[in-house]
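Right, one structure below, let's go through it.
Of the protein chains in this complex, one is absent; all others appear in place.
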Amino acid sequence: MNKNTTRVLGVVAVSVLAIGTLAVSSAQGAVKSVTLVYQGPLTGTDAQTGQDELLGAKTAVQMYNDSNPAVKVNLITADDQGDGSVAGTVAPGVAANKSVVGVVGPAYSGASIASFPSYKATRLTMVSPSATRVTLTDPKSADNGFPFFHRVVGNDALQGPAVVRWSTAGIDSPKVYVIDDQTPYGTGLAQAATAYIKLKKINEVGSDSVVQKTSDYTATVAKIKASKANVVIYTGYYPDGGALAKSLNDSGWAGVFAGGDGVLNDAFIGVAGKAAAEGAKFTAPAVPFETAATDAQQAAFTKATGLKSAAGHVYVTETFNATNVFLSCIKLGKVTRAGIQNCVATGTFFALDGKTVLRFTRFGEVVGGAPVGGFQVVKGVIKYFGAV
Amino acid sequence: MINLRDFGAEKWEKWNRPKRTTFVVILLALVTLLPFAGDYSFSNFLNTPISSYQAVLVYPVGMFVLMALGLNIVVGKSGLLDLGYVAFFAIGAYTAAILGTKTHLNIWEILPIGMGLAMISGVLLGLPTLRLRGDYLAIVTLGFGEIVRIVAVNNRSTGGPNGIANVPNPPSILGVRFALDNMQGFFWIILVMILLVIWMVRRLSVRRPGRAWEAIRQDEDVAMLMGVPTLRYKIWAFSIGAAIGGAAGVIFASKSMYVAPDMFSFNVSVLILSCVVFGGMGNIWGVILGGTILAYLPERIRFISNARQLVFGLALVIIMNVRPDGLLPRKKREKIHKAGEATTNV
Partner (left out) sequence: MNFSVVVSQFWPLLINGLALGFIYVLISLGYTMVYGVLRLINFANSEIFMVGTFATVIVSRNFFGFNQNTDPLHGFKLIYTLGACLVASMLMSGVTAVLVEIVAYRRLRAKGTNRLASLISAIGVSIILQEGVRILTNSIPYSNPRLLKKVYVVHAGPIELRNDTILVIVFAAILFFLVDRFVSKTLLGKAIRAVSMSEETSKLMGINLNRVISATFLIGGMMTGAAAFLYETVYENTKYNVGFSIGLAAFTAAVLGGIGNLRGAFYGGLALGLLEEFAAAILGTQWKAVTVFLVLVLVLLFKPNGLFGEAVQQTRV
């Protein structure tokens, strides 16, 4: 290649950098506004979780800014790729940005642990929509986020028993098979479920651990059939859970397929297919956005994201709730990190439905442990059956 | 095509000793002061949006340069395609995490242990597999990298998918503190390690091992016929590279205070290899440049958020097509130049 090309490339590179500098400085210059950061995986292999959650955050901020508040809110994103090593470089940067008053996130437990030291040092409050590892709010654990970390979801220790109770309800002699997806979320939930199964002396006939993004579940299906299980609990996310449910159904297995909040999604029915999805049971600490949202919230969602429905996107409600915790505080005139921290720690907030109360314990867990609800696919639609 | 390397080399040749010394001292001083560049208006264009500039200098920039230099010994110097370099990084990091949380050893005491373990695993992997040629080696090393990660996921002592938290920071040396709010300490220690590696590679290159690697890279069969104990030197290259990866891992674990299997995916191996090839295989200055750019670029363009990785991919394709030998290629005489081979080895 010749000099011209090199020169063109050089010009492009320089202008890209220049635009970047502008983008950075303009974000800092605004008056009468504060900044919230959404931190989660936005690119790379885990991008889906982050991109989905961002929809909830955008919707909440859209509704807030549309109500003509005294202090406007900027939402910026910090892409940690769900990876602790990236979070380790992102978090200090977010922490150093003076206009940032709160972090919606981090989305993943691993990234949370890697971010804690920076946020603790700069007294920045976090409200996570999806980091469910028990130790994050465990006073005895060395890697807790006290007093800056909060989460709006029930931890694995709450959801594990719930998913076992709900999936085995109405079955005389349940034979349970537990499958996790090898992610921190999946293994944590599976451990909590297995512990409860042992405690209640339920018959666990087998377990498997299938890495995420596996497409072929036939070996697992063969094992499930060999074990004569009539309940399968899958702790993972809906794309993989749907594929497993479909594979089970196609092989002629008839039993209850169950999962946690990672599997609870309208898109599960699409992935698994109607026949396989029918009768599947889920538990979750929050109702899916597409089911629970009012018309106004739905309209704000479409306006903020350009999408018709939240179906197929996970954790939208949870992120909406997490963002709203900050927005409620900002509405009360808290615009400093200290003010926000105090407000989040002591205030009372409402979830998407406007009724469910969210208050945090000293260590950042939702008081009362965010009631875990039971759901089931009935005639191709996910129905809510109340707390289980 | 502009040839920066020849331009630089020519200038260097013409200089006398004092001039060279001054240049090196000034360059080193500038690099040492890099962590503070974000604070001054004339240099704050270096600042990265969202992420912390000082942290970016440590990981990925410093780490990638260090690992790329290590991998360069394997890929660039001896011509062995290693697609699982992340394994050694992971072994170093997990050694630091386990020993750092379970024993009273501090990070400086763990460092040689981590390097040693990485080296041993390099030898154990190398003994059976380095007899394989070319791309067969690539897939086996790729598999090894994945195995290390999968074992870490499925093992209780490594914390499973949750990993290990609260890895201690290293104790201070010479009054330099190593802590999250004092990232320059980590940057400087990595800088020292990079300088040591450069020194070592330059020494080795002109001595027997360097000549043996060069011979192996150019034509292994001929090298063997000429009496070069190829397997032994290949294992040396492999284990030296592994030790450097292990050292990077130890520092990384104590810097981020947390390790988890997700951090050691195949992508890291690919990125490090990209740094080596992108910068210019076999040429340490090229590798350093490549590592710096490929680590820094994705952080610098965070403002385009969603399309960040897309732009990174584009940059790889464009630069490799424009400069196939990398930004700063090795010297011409070190290249393989045989009419027939130029095409069969495409």
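By letter and in written order, the chains are A and B; residue numbering begins at 1 in each of them.
Everything that follows uses one rule, which is that a contact is a pair of C-beta atoms (placed from the backbone, for glycine too) under 8 Å apart; a residue touches a chain by one contact, two chains touch by 3 or more.
Bear in mind the structure is a predicted one, so any value in this text is a computation, not a measurement.
Residue in contact with the omitted chain (choice from A:145, A:242 or A:259): A:242.
Checked against the hidden chain, the listed residues B:89, B:278 or B:303 yield one contact partner: B:278. Mapped onto subunit A, the interface with the missing chain covers residues 43, 45, 47-48, 51-52, 182, 208-211, 213-216, 218-223, 225-227, 239, 242-243, 246-247, 250-252, 267, 269-271, 273-274, 307, 312-313. Residues 75, 79-81, 128-129, 131-136, 138-140, 142-144, 146-147, 150-151, 153-154, 217, 219-221, 270, 273-274, 277-278, 281, 306-307, 309-310, 312-317, 320-321, 324-326, 340, 342-346 are the ones on subunit B that touch the missing chain.
In this section, only the chains that are shown with their structure count from here on.
With centres defined as mean CA coordinates, subunit B is found 34 Å away from subunit A. Those residues of subunit B that touch subunit A in the shared complex are 1-2, 45, 47-56, 58-60, 153-154, 160-163, 165-166, 180-181, 183, 252, 255-260, 262-263, 267, 299-303, 305-306, 308-309, 318, 321-323. Subunit A meets subunit B in the complex at residues 1-3, 5-6, 9, 16-21, 23-24, 27, 42-44, 76-79, 82-85, 88-97, 109-110, 113-114, 117-118, 121, 133, 135, 142-143, 182-184, 186-188, 209.
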